[in-house]
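Excluded from the complex is one protein chain; the other protein chains are retained at their positions.
Presenting chain A:
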Amino acid sequence: MTALQELLYKIADDQLIIGHRNSEWTGFGPLLEEDIAFSSMAQDKVGQSYALYQMLNSLGEPPPDTVAFMREASLFRNCQLVELPNGEYDFSLIRHFLFDTAEALRFEMLTQSSHIPLAELSKKIRGELRYHTLHANTWIRQLGSATEESITRLQHSLEYALPYALGIFEPSPYEDELIDARIFAGEQALYLRWQEVVEEVLRPTQLSLPAWGSLTPRLGGRQGRHTEHLAHLLEEMSEVFRIDPAAEW
(Lines give C-alpha, C1' and ligand atoms only; values in the text may rest on other atoms or scores of the structure.)
Protein backbone atom coordinates (compact mmCIF):
# COMPACT_ATOMS: atom_id res chain seq x y z
CA MET A 1 0.00 0.00 0.00
CA THR A 2 1.30 3.43 -0.85
CA ALA A 3 1.46 6.37 1.55
CA LEU A 4 -1.45 8.06 -0.24
CA GLN A 5 -3.61 4.95 -0.13
CA GLU A 6 -2.96 4.47 3.56
CA LEU A 7 -3.95 8.08 4.22
CA LEU A 8 -7.14 7.77 2.17
CA TYR A 9 -8.13 4.52 3.86
CA LYS A 10 -7.84 5.89 7.35
CA ILE A 11 -9.82 9.03 6.54
CA ALA A 12 -12.49 7.14 4.59
CA ASP A 13 -12.85 4.52 7.35
CA ASP A 14 -13.20 7.26 9.98
CA GLN A 15 -15.98 8.90 7.97
CA LEU A 16 -17.85 5.69 7.31
CA ILE A 17 -17.81 4.47 10.90
CA ILE A 18 -18.71 7.81 12.52
CA GLY A 19 -21.41 8.28 9.88
CA HIS A 20 -22.84 4.87 10.72
CA ARG A 21 -22.83 5.73 14.44
CA ASN A 22 -24.48 9.10 13.81
CA SER A 23 -27.22 7.40 11.80
CA GLU A 24 -28.06 5.26 14.84
CA TRP A 25 -29.55 8.38 16.46
CA THR A 26 -32.36 8.44 13.88
CA GLY A 27 -35.58 8.11 15.86
CA PHE A 28 -33.90 8.28 19.29
CA GLY A 29 -32.65 11.85 19.72
CA PRO A 30 -33.42 14.01 22.76
CA LEU A 31 -35.33 16.37 20.44
CA LEU A 32 -36.66 15.79 16.93
CA GLU A 33 -34.30 18.51 15.78
CA GLU A 34 -31.33 16.49 17.03
CA ASP A 35 -32.51 13.33 15.25
CA ILE A 36 -32.56 15.35 12.09
CA ALA A 37 -29.19 17.02 12.70
CA PHE A 38 -27.38 13.75 13.45
CA SER A 39 -28.96 12.17 10.40
CA SER A 40 -27.78 15.06 8.19
CA MET A 41 -24.26 14.72 9.47
CA ALA A 42 -24.43 10.95 9.00
CA GLN A 43 -25.40 11.40 5.36
CA ASP A 44 -22.56 13.85 4.78
CA LYS A 45 -20.01 11.60 6.41
CA VAL A 46 -21.05 8.39 4.70
CA GLY A 47 -21.17 10.32 1.42
CA GLN A 48 -17.65 11.62 2.07
CA SER A 49 -16.38 8.12 2.79
CA TYR A 50 -17.95 6.97 -0.48
CA ALA A 51 -16.11 9.70 -2.42
CA LEU A 52 -12.82 8.74 -0.75
CA TYR A 53 -13.33 5.03 -1.48
CA GLN A 54 -14.03 5.97 -5.10
CA MET A 55 -10.71 7.79 -5.16
CA LEU A 56 -9.06 4.65 -3.80
CA ASN A 57 -10.84 2.63 -6.46
CA SER A 58 -9.31 4.89 -9.12
CA LEU A 59 -5.92 4.09 -7.57
CA GLY A 60 -6.48 0.37 -8.08
CA GLU A 61 -8.28 -0.64 -4.88
CA PRO A 62 -11.57 -2.64 -5.00
CA PRO A 63 -14.91 -0.81 -5.47
CA PRO A 64 -16.45 1.13 -2.55
CA ASP A 65 -19.13 -1.45 -1.68
CA THR A 66 -16.53 -4.21 -1.52
CA VAL A 67 -14.12 -2.35 0.74
CA ALA A 68 -16.87 -1.04 3.01
CA PHE A 69 -19.03 -4.15 3.30
CA MET A 70 -16.59 -7.04 2.88
CA ARG A 71 -13.43 -6.16 4.83
CA GLU A 72 -12.77 -7.66 8.25
CA ALA A 73 -12.38 -5.35 11.24
CA SER A 74 -8.60 -5.81 11.35
CA LEU A 75 -8.33 -4.26 7.89
CA PHE A 76 -10.10 -1.07 8.95
CA ARG A 77 -7.83 1.90 9.70
CA ASN A 78 -10.28 4.15 11.59
CA CYS A 79 -9.39 5.48 15.03
CA GLN A 80 -11.08 3.73 17.95
CA LEU A 81 -12.96 6.89 18.97
CA VAL A 82 -15.43 6.59 16.08
CA GLU A 83 -16.30 2.94 16.68
CA LEU A 84 -17.36 3.34 20.33
CA PRO A 85 -21.12 2.90 20.82
CA ASN A 86 -23.20 6.09 20.94
CA GLY A 87 -23.95 5.74 24.64
CA GLU A 88 -25.91 8.65 26.01
CA TYR A 89 -26.30 11.94 24.17
CA ASP A 90 -23.52 13.56 26.23
CA PHE A 91 -20.96 11.08 24.94
CA SER A 92 -22.17 11.35 21.35
CA LEU A 93 -22.02 15.13 21.55
CA ILE A 94 -18.53 15.22 23.06
CA ARG A 95 -17.25 12.73 20.49
CA HIS A 96 -18.88 14.74 17.71
CA PHE A 97 -17.13 17.87 18.99
CA LEU A 98 -13.69 16.31 19.45
CA PHE A 99 -13.77 14.34 16.23
CA ASP A 100 -15.32 16.95 13.95
CA THR A 101 -12.94 19.63 15.16
CA ALA A 102 -10.10 17.39 13.99
CA GLU A 103 -11.90 16.54 10.77
CA ALA A 104 -12.57 20.11 9.82
CA LEU A 105 -8.90 20.96 10.37
CA ARG A 106 -7.70 17.86 8.53
CA PHE A 107 -9.70 18.65 5.41
CA GLU A 108 -8.69 22.30 5.65
CA MET A 109 -5.06 21.14 5.55
CA LEU A 110 -5.81 18.72 2.72
CA THR A 111 -7.13 21.50 0.50
CA GLN A 112 -3.39 22.26 0.09
CA SER A 113 -2.52 18.68 -0.83
CA SER A 114 -0.19 18.09 -3.77
CA HIS A 115 -2.51 15.24 -4.80
CA ILE A 116 -4.91 17.43 -6.77
CA PRO A 117 -8.03 15.19 -6.69
CA LEU A 118 -7.73 15.04 -2.90
CA ALA A 119 -7.28 18.81 -2.64
CA GLU A 120 -10.36 19.37 -4.80
CA LEU A 121 -12.50 16.90 -2.87
CA SER A 122 -11.33 18.43 0.42
CA LYS A 123 -12.62 21.83 -0.61
CA LYS A 124 -16.08 20.37 -1.02
CA ILE A 125 -15.91 18.40 2.22
CA ARG A 126 -14.61 21.42 4.12
CA GLY A 127 -17.80 23.29 3.23
CA GLU A 128 -19.98 20.48 4.59
CA LEU A 129 -17.99 20.10 7.79
CA ARG A 130 -18.36 23.77 8.60
CA TYR A 131 -21.96 23.03 9.59
CA HIS A 132 -20.92 20.02 11.65
CA THR A 133 -18.55 22.04 13.79
CA LEU A 134 -21.07 24.89 14.09
CA HIS A 135 -23.56 22.34 15.39
CA ALA A 136 -21.09 20.80 17.85
CA ASN A 137 -19.79 24.12 19.16
CA THR A 138 -23.29 25.53 19.66
CA TRP A 139 -24.40 22.57 21.73
CA ILE A 140 -21.17 22.27 23.71
CA ARG A 141 -21.38 25.93 24.69
CA GLN A 142 -25.02 25.67 25.69
CA LEU A 143 -24.99 22.38 27.56
CA GLY A 144 -21.52 23.05 28.95
CA SER A 145 -22.87 26.00 30.97
CA ALA A 146 -26.48 25.04 31.69
CA THR A 147 -27.51 22.74 34.53
CA GLU A 148 -25.45 20.83 37.04
CA GLU A 149 -26.49 17.60 35.35
CA SER A 150 -25.57 18.73 31.85
CA ILE A 151 -22.19 20.04 32.98
CA THR A 152 -21.39 16.91 35.00
CA ARG A 153 -22.41 14.62 32.17
CA LEU A 154 -20.37 16.49 29.58
CA GLN A 155 -17.35 16.68 31.87
CA HIS A 156 -17.49 12.94 32.52
CA SER A 157 -17.80 12.15 28.82
CA LEU A 158 -15.03 14.56 27.95
CA GLU A 159 -12.65 12.78 30.32
CA TYR A 160 -13.69 9.39 28.96
CA ALA A 161 -13.39 10.40 25.31
CA LEU A 162 -10.15 12.39 25.36
CA PRO A 163 -7.69 9.46 25.39
CA TYR A 164 -9.57 7.98 22.42
CA ALA A 165 -9.58 11.38 20.70
CA LEU A 166 -5.78 11.44 20.93
CA GLY A 167 -5.88 8.21 18.92
CA ILE A 168 -7.10 10.26 15.94
CA PHE A 169 -3.53 11.54 15.59
CA GLU A 170 -1.73 8.18 15.79
CA PRO A 171 1.15 8.64 13.34
CA SER A 172 1.26 6.56 10.21
CA PRO A 173 4.40 4.69 9.13
CA TYR A 174 4.36 6.98 6.07
CA GLU A 175 4.33 10.28 8.00
CA ASP A 176 7.64 11.62 6.61
CA GLU A 177 6.84 10.53 3.09
CA LEU A 178 3.45 12.28 3.14
CA ILE A 179 4.98 15.46 4.50
CA ASP A 180 7.92 15.43 2.04
CA ALA A 181 5.59 14.84 -0.92
CA ARG A 182 3.30 17.63 0.41
CA ILE A 183 0.33 15.28 0.33
CA PHE A 184 -0.53 15.97 3.97
CA ALA A 185 1.23 18.13 6.55
CA GLY A 186 1.15 15.33 9.13
CA GLU A 187 -0.64 14.20 12.29
CA GLN A 188 1.55 16.19 14.69
CA ALA A 189 0.73 19.47 12.92
CA LEU A 190 -2.96 18.58 12.96
CA TYR A 191 -2.83 17.66 16.66
CA LEU A 192 -1.36 21.04 17.65
CA ARG A 193 -3.99 22.99 15.75
CA TRP A 194 -6.74 20.77 17.20
CA GLN A 195 -5.58 21.41 20.79
CA GLU A 196 -5.87 25.13 20.23
CA VAL A 197 -9.40 24.98 18.83
CA VAL A 198 -10.63 22.57 21.52
CA GLU A 199 -9.30 24.88 24.24
CA GLU A 200 -10.86 27.91 22.59
CA VAL A 201 -14.33 26.39 22.27
CA LEU A 202 -14.34 25.06 25.83
CA ARG A 203 -13.00 28.26 27.42
CA PRO A 204 -16.39 30.04 27.89
CA THR A 205 -18.00 26.86 29.26
CA GLN A 206 -17.79 25.34 32.72
CA LEU A 207 -16.00 22.29 31.39
CA SER A 208 -12.36 21.78 32.23
CA LEU A 209 -9.66 20.05 30.26
CA PRO A 210 -7.22 17.80 32.05
CA ALA A 211 -3.52 18.54 31.44
CA TRP A 212 -2.73 17.19 27.99
CA GLY A 213 0.39 15.48 29.30
CA SER A 214 -1.62 13.46 31.81
CA LEU A 215 -3.53 11.58 29.11
CA THR A 216 -2.56 8.23 27.63
CA PRO A 217 -3.65 8.04 24.00
CA ARG A 218 -5.69 5.02 22.89
CA LEU A 219 -3.68 3.94 19.89
CA GLY A 220 -3.92 0.97 17.55
CA GLY A 221 -6.89 1.82 15.37
CA ARG A 222 -4.70 3.08 12.55
CA GLN A 223 -2.93 -0.31 12.55
CA GLY A 224 -6.13 -2.35 12.57
CA ARG A 225 -6.30 -2.97 16.32
CA HIS A 226 -9.84 -2.19 17.42
CA THR A 227 -12.23 -2.46 20.33
CA GLU A 228 -14.74 -5.33 20.15
CA HIS A 229 -17.37 -2.79 19.05
CA LEU A 230 -16.09 -2.47 15.49
CA ALA A 231 -16.60 -6.13 14.62
CA HIS A 232 -20.20 -5.97 15.89
CA LEU A 233 -20.82 -2.79 13.91
CA LEU A 234 -19.46 -4.32 10.71
CA GLU A 235 -21.39 -7.52 11.21
CA GLU A 236 -24.61 -5.52 11.40
CA MET A 237 -23.67 -3.21 8.53
CA SER A 238 -22.95 -6.07 6.13
CA GLU A 239 -25.75 -8.41 7.28
CA VAL A 240 -27.84 -8.01 4.12
CA PHE A 241 -24.96 -7.39 1.71
CA ARG A 242 -23.32 -10.68 2.71
CA ILE A 243 -26.45 -12.74 2.06
CA ASP A 244 -25.18 -12.66 -1.50
CA PRO A 245 -22.27 -10.29 -2.21
CA ALA A 246 -22.58 -10.99 -5.94
CA ALA A 247 -26.22 -9.92 -6.01
CA GLU A 248 -27.33 -6.40 -6.83
CA TRP A 249 -29.47 -4.83 -4.16
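Going forward, a contact is a pair of C-beta atoms (placed from the backbone, for glycine too) under 8 Å apart; a residue touches a chain by one contact, two chains touch by 3 or more; residues count from 1.
FYI, contacts and distances are computed from a predicted model.
Engineer: Name the absent chain as its UniProt record does, using one of the following: "1,2-phenylacetyl-CoA epoxidase subunit A", "Tripartite tricarboxylate transporter TctB family protein", "Dihydroorotase" or "Acyl carrier protein".
Structural biologist: The correct option from "1,2-phenylacetyl-CoA epoxidase subunit A", "Tripartite tricarboxylate transporter TctB family protein", "Dihydroorotase" or "Acyl carrier protein" is "1,2-phenylacetyl-CoA epoxidase subunit A", the UniProt name of the unshown chain.
Engineer: Just to verify: which one of A:L75, A:A146 or A:L192 makes contact with the chain not shown?
Structural biologist: Of all options in A:L75, A:A146 or A:L192, contact with the hidden chain holds for A:A146.
Engineer: Pick out which of A:Q5, A:Q43 or A:Q195 touches the chain that's been left out of the picture.
Structural biologist: Result: among the candidates, A:Q43 touches the missing chain.
Engineer: So which bits of chain A touch the chain we can't see?
Structural biologist: 20, 23-24, 26-36, 39-40, 42-43, 46-47, 50, 64-65, 68-69, 88-89, 130-131, 134-135, 137-138, 141-143, 145-147, 149-150, 153, 204-205, 233, 236-237, 239-241, 243-244, 247-249
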